[in-house]
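Removed: one protein chain of the complex. Kept in place: all other protein chains.
After this line comes chain A, so read on.
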């Protein structure tokens, strides 16, 4: 592996100062499951690696009905996957995290790291955005919060500026009668990157849907909201005709590319199918 200098800061301020001092030569490492692969494959050649695993303030998984879900930057994907509270209160997040890599990978990889890598096909991003997740960011200029829906600017690109660290992400408590789902489409059942991923979050109000959020993964440079489909469902019952319309609207809003995993046309067709299924699955869970 390409050699690098190595630091283990023990506070967030120290990590920010190291990042500020070394600028573009430095890479932050949490789990390392993506970064070390990129260094080995010479996709990145950092002179400095800043491992943040020794920063106690970046740990911590807290999940309950009253406060919602807070996930520190060092919380592994496997810790979220095996949390009974997350499975009960945030089923779409639980569905997405078990899709990442293998157990060995999930024991090292962090969810915040998955967010910061900003891969268009990352499984966790659609359900996190649909759930209204907000990123807590610290940097040389102080702290700020950014909703994940506004966090991604392109493949591997985010709103983070030099020296900034996402210290945690926070999900609001689920509303009464809320339902959420994530459906991934891939070519096999494990160790797979998404061909298409669709997440839905909504609330049941009698017979109709409210606060509908539909987020599509792997069909645009960033995860995208299917806003036209959301508006079609808002205040309406999710009957088969409405699901069909919403699926078509989501399909029209997607901007997929042809690549090694699927053609653009196939991806677009699957957006329609998965959107219908994900809405139905989320609605099912509201009862």
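One rule holds for everything that comes next: a residue touches a chain if its C-beta (ideal position, glycine included) is under 8 Å from a C-beta of that chain, and two chains touch if they have at least 3 such contacts; residues count from 1.
Keep this in mind: contacts and distances are computed from a predicted model.
Asks: What does the UniProt entry say the missing chain is called, choosing from "2Fe-2S iron-sulfur cluster binding domain-containing protein", "Response regulatory domain-containing protein", "ABC-2 family transporter protein" or "NADH-quinone oxidoreductase subunit J"?
Replies: "2Fe-2S iron-sulfur cluster binding domain-containing protein"
Asks: For a quick check of understanding: of A:143, A:162, A:176 or A:190, which residue touches the chain that isn't displayed?
Replies: Reading the full complex, the residue touching the unseen chain is A:190.
Asks: Which residue, A:85, A:105, A:146 or A:208, contacts the hidden chain when the whole complex is considered?
Replies: Candidates A:85, A:105, A:146 or A:208; residue touching the omitted chain: A:105.
Asks: Residues of chain A in contact with the chain that isn't shown?
Replies: Residue positions of chain A that touch the missing chain: 1-6, 32-33, 36-37, 39-41, 49, 51, 53, 101-105, 107-108, 189-191.
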